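Only one protein chain is missing; all other protein chains are in place.
Just so it is clear, A, B and C label the chains in written order, and each chain counts residues from 1 on its own.
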Amino acid sequence: MSSFYNGNIKLSIFGQSHSPAIGVVIDGIPAGEKFDEAALKEFVARRSASNNSLGTQRKEPDEIEILAGVANGNFCGAPFAAIIRNTNVKPGDYSEFSHKPRPGHADYTASVKYNGANDFSGGGHISGRLTAPLCIAGGIFKQLLEARGIYIGAHHERIGNITDTRFDPVNITKDTLDNLHRGELTTTDTDSQDKMRALIEAVRADKDSIGGVIECAALGVMPGLGEPMLDGLENRISRLIFAIPGVKGLEFGAGFDAALLRGSENNDPFTYKNGRVVTLTNNHGGILGGISSGMPIIFRTAFKPTPSIFKQQDTVDLLTKENTTLTIKGRHDPCIAVRALPCVEAAAAIALYDALLDNAKNNI
Amino acid sequence: MSSFYNGNIKLSIFGQSHSPAIGVVIDGIPAGEKFDEAALKEFVARRSASNNSLGTQRKEPDEIEILAGVANGNFCGAPFAAIIRNTNVKPGDYSEFSHKPRPGHADYTASVKYNGANDFSGGGHISGRLTAPLCIAGGIFKQLLEARGIYIGAHHERIGNITDTRFDPVNITKDTLDNLHRGELTTTDTDSQDKMRALIEAVRADKDSIGGVIECAALGVMPGLGEPMLDGLENRISRLIFAIPGVKGLEFGAGFDAALLRGSENNDPFTYKNGRVVTLTNNHGGILGGISSGMPIIFRTAFKPTPSIFKQQDTVDLLTKENTTLTIKGRHDPCIAVRALPCVEAAAAIALYDALLDNAKNNI
Amino acid sequence: MSSFYNGNIKLSIFGQSHSPAIGVVIDGIPAGEKFDEAALKEFVARRSASNNSLGTQRKEPDEIEILAGVANGNFCGAPFAAIIRNTNVKPGDYSEFSHKPRPGHADYTASVKYNGANDFSGGGHISGRLTAPLCIAGGIFKQLLEARGIYIGAHHERIGNITDTRFDPVNITKDTLDNLHRGELTTTDTDSQDKMRALIEAVRADKDSIGGVIECAALGVMPGLGEPMLDGLENRISRLIFAIPGVKGLEFGAGFDAALLRGSENNDPFTYKNGRVVTLTNNHGGILGGISSGMPIIFRTAFKPTPSIFKQQDTVDLLTKENTTLTIKGRHDPCIAVRALPCVEAAAAIALYDALLDNAKNNI
Partner (left out) sequence: MSSFYNGNIKLSIFGQSHSPAIGVVIDGIPAGEKFDEAALKEFVARRSASNNSLGTQRKEPDEIEILAGVANGNFCGAPFAAIIRNTNVKPGDYSEFSHKPRPGHADYTASVKYNGANDFSGGGHISGRLTAPLCIAGGIFKQLLEARGIYIGAHHERIGNITDTRFDPVNITKDTLDNLHRGELTTTDTDSQDKMRALIEAVRADKDSIGGVIECAALGVMPGLGEPMLDGLENRISRLIFAIPGVKGLEFGAGFDAALLRGSENNDPFTYKNGRVVTLTNNHGGILGGISSGMPIIFRTAFKPTPSIFKQQDTVDLLTKENTTLTIKGRHDPCIAVRALPCVEAAAAIALYDALLDNAKNNI
């Protein structure tokens, strides 16, 4: 349990924030699939702080070293393995947190779980840094999906109270994704991007942090993907999305708003369009009964504000068993949601490719 | 894939709405645990339409027959198996939907997935009826958890635009759960329950349906339960929650509202209270880094309105490949959320007990 | 853990010897595959004592009741579930064994494992009776394999010191399997069958039992089936074979004899025959590196003699903590290997079909 995903694809994610390396093993990539290493590195670089002035000042080169699973430029059927060395490590920053847990962090819960034997340095295994191997896996499956006409893209739908225009769940196309304004933030509008940036810089200046919502779309997904009950697309996506630190909510299609609607409003009528069955609206977010409908898959992920803020906070001292205060120093993103965007896409890609493999089994 | 859960606990849920029976196999219940069959039956009866005037008029006795796994009133270490016969079956009601898919239902998506070989009758395996075996499993784990001082309870936080008072995430106690107003709906206020009932009856009269939100709490959960990344408590709960038909959203603690907050607002300060570490607020919903903090676990699940409504709807005819209309007859709940309440508790109970077993492994 | 198989196929086997029913749930059968219920029942009947004068006198009708997974004569994509009621139960026979463990049985080991909470009656879950659901699963996959030109057949290669002519691992054909002498024993020679029968009747008359070896072949297996390392064909077959009570050994191809050979003797030279790559000999038993070679798959399974004998035996009394003696009464097969034959075929069928599904995933 913990960092293994055991579907048609098997993932094993390992590493601690300050261990020699972090990495991932991926089993189940069909042999002979083309591997675009440059595209993978470009994808994973999107979550890197080095490229993002809104991120932490821990600047890690995040060089991906591929150890196994590739031959002659193709995936060779053997498990794929890759690592990233942890080079820019400052272990001294964290010693205090082993007994003075940071509010909003896993310091306390991990300490109890592991009876104090866990690696506190940099959050150990429970660290945003572990989303890099998740992105390696997701980046690979994203390229395998694209080769099948399935495109995944996300935008910052909200940072604090600043909202970007939502995706049109019916009319969104690959062009919509290609034309997103990608920078340190990714939005449909330039205007909202500027305001989000200003907000993040303001909270940073105020030694504070801010939350956000990422909306993700998967286009070109054929109908019939997913399983009923425990391995539906929502089940798979949700299990992977909640692997990203800081996620507190997830909704598909109309999501929580569907709870306010009547069936006559929420039901999406079927109709023929160019010989294909489509729906006129897309409150179902492309998934009915756990199975894709062929309409765009749309979901939104809520991120809490970064728990590491530089204001003084109340906490406890587990050694003295007294209340105390804590002032965090160090290098932290003021908004988790900023760099989490490729992680959301990665989670969706892993889930969808895994579901594709289930359907392939029907071609026995 | 599909109806198997493969954690420390293994679940296998089977059956179709109109097959001879539905049921569940549960492996992993420790031998020697006491089995309270009466309590189980009472729990599962809470989702039965027979007991609920707001539910479908398909009145099923839902008698649980235990086939294996029990000896001398205790779980005996062998897999537990139980079935419920499908007795009140009207297969004729459904023949039309194999080619005229009901909007908002899985008729179309399942038909594509299974190439038309799926069991259309009553929705087949993709049916709310399959939540009965989920409740059998959840009911068992709920009683095993209660024997360890862990209590799970849910209420209808919202039906359409009628809201019930939310649980107080800090001060909620077992008394709160014991004093919920339980009837066909379960609420903290009687007033909101009356209004919800009136709304549901109004939409039913209007041949329509309505959505809702269920809020669930788990109390008495010791800190340190759950795993980082892929098997955190949120990952496990979410995978099981999305197994309940009609769920479109899920949030923990402050959930989507956390996206609006600053870190200084959202972080829950630690403090000592009666010698125990607690937090002064509970925006984290009792889970940090996938691991329980000892605070109440709180989550909310959004249900869409029942897709089966009795108004005429637009759809397609897959045989003639033309647009057409459909008027559903038959017996359907006007609000899925009403009877889904024990299913939400069941999902939480399975996830938490599975996590407890992970921690037990540390006692090797 | 225990009675779940979690590959592409998921199996969940449940029941105790004297519980209301035993059964199996099977997930992963592709929708639309034709189900031949009569052929399944015929296959499972091969392990039934009712049809075998060499078996126990516990005559069970073993009627298979199908609960789910079938629609219109085809597998419908939903999990398949079937049960067999335990009708001919004499619980009184077993009460003594809860504290006076039978030598060679699991009475003692199960009692320790389950802290005495296990179901002792009839051996509980650890009973040859549980091979009936294994045969239900195997019988289904056997018919799905036959539809793809893959045939599985076994014979009693040895009962005690009486040997049957081994399969010719190179020249065996479907005709060989069709022409096996099938009766209560299954052999290539009639002569050896008579001698085996005489031996079994002699040991029965002597209140004793006898061991045996079953040799199994799978023909028509295309090359390229199986995975390296942990999910090779040998790994999968062995995991399922050792699920059959009484198995103490397993060998593929030349097996233990290969340990005596030189590489120049054991290596099977490749050659072209009718445009296909074959090997001139088949010491490898059709599997190289965990992957099928296209040659017949051949393996042998060693069964210990039935532990339940009617001679007086030494054992302990767990209550008084003293040595004592035990004389087993009741109804027991004098040779496990007799009725285990379809179980061996079932194990092979499950493993091979599961491997076929892995290869199907390459057709994504």
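Just so we're on the same page, contacts are C-beta pairs under 8 Å (C-beta built on N, C-alpha and C of every residue); 3 or more make two chains touch, one makes a residue touch a chain.
In this text the structure is predicted, and so the values were computed from the model without any measurement.
Undergrad: Just to confirm, in the complete assembly, which displayed chains does the hidden chain contact?
TA: A, B, C
Undergrad: Touching the hidden chain in the complete assembly: which of A:D62, A:D119 or A:E227 does that?
TA: Checking the options A:D62, A:D119 or A:E227, the one contacting the hidden chain is A:D119.
Undergrad: Check the options C:I150, C:L219, C:A254 or C:A348 and report the residue that touches the missing chain.
TA: From the options C:I150, C:L219, C:A254 or C:A348, the contact with the absent chain belongs to C:A254.
Undergrad: Looking at C:V89, C:V316 or C:I364, which makes contact with the chain not pictured?
TA: For the chain that is not drawn, the touching residue is C:V316.
Undergrad: Could you tell which one of C:S19, C:S48, C:S192 or C:S293 touches the chain left off the display?
TA: Residue touching the absent chain, from the options given: C:S293.
Undergrad: What chain A residues would touch the chain not displayed?
TA: Missing-chain contacts on chain A: residues 1-4, 6, 10, 12-16, 19-23, 25, 27-28, 31-32, 65-72, 74-81, 83, 110, 113-121, 124-125.
Undergrad: Touching the missing chain, which residues of chain C?
TA: Spelled out for chain C, the touching residues are 1-8, 11, 13, 101, 103-106, 108-110, 112-115, 125-126, 130, 158, 160-161, 203, 206, 208-213, 223-232, 234-236, 238-243, 245, 247-256, 258-272, 275, 277, 279-280, 283-285, 287-294, 302-309, 311, 313-316, 318, 321-323, 337, 358-359, 362.
Undergrad: At which residues does chain B meet the chain that is not included here?
TA: Interface with the chain not displayed, on the chain B side: 8, 28, 30-32, 78, 148, 228, 356-357, 360-364.
Rule of thumb we're sticking to: only the chains that are shown with their structure count from here on.
Undergrad: In terms of CA centroid distance, which chain is the most far removed from chain B?
TA: Relative to chain B, the chain whose C-alpha centre sits farthest away is C.
Undergrad: Between chain C and chain A, is it the same set of residue numbers doing the touching on each side, over half shared, or a different set?
TA: Answer same: the two copies use largely identical residue numbers here.
Undergrad: Report, in whole Å, the distance between the mean C-alpha point of chain A and the mean C-alpha point of chain B.
TA: Distance between chain centres, rounded to whole Å: 26 Å.
Undergrad: Distance between chain B and chain C based on Cα centroids, please, to the nearest Å.
TA: Distance between chain centres: 39 Å.
Undergrad: Where the CA atoms of chain A average out and where those of chain C average out, how many Å apart are those spots?
TA: 46
Undergrad: Would you pick out the residues of chain A that each touch at least 2 other chains?
TA: Touching at least two other chains: 8, 228, 362.
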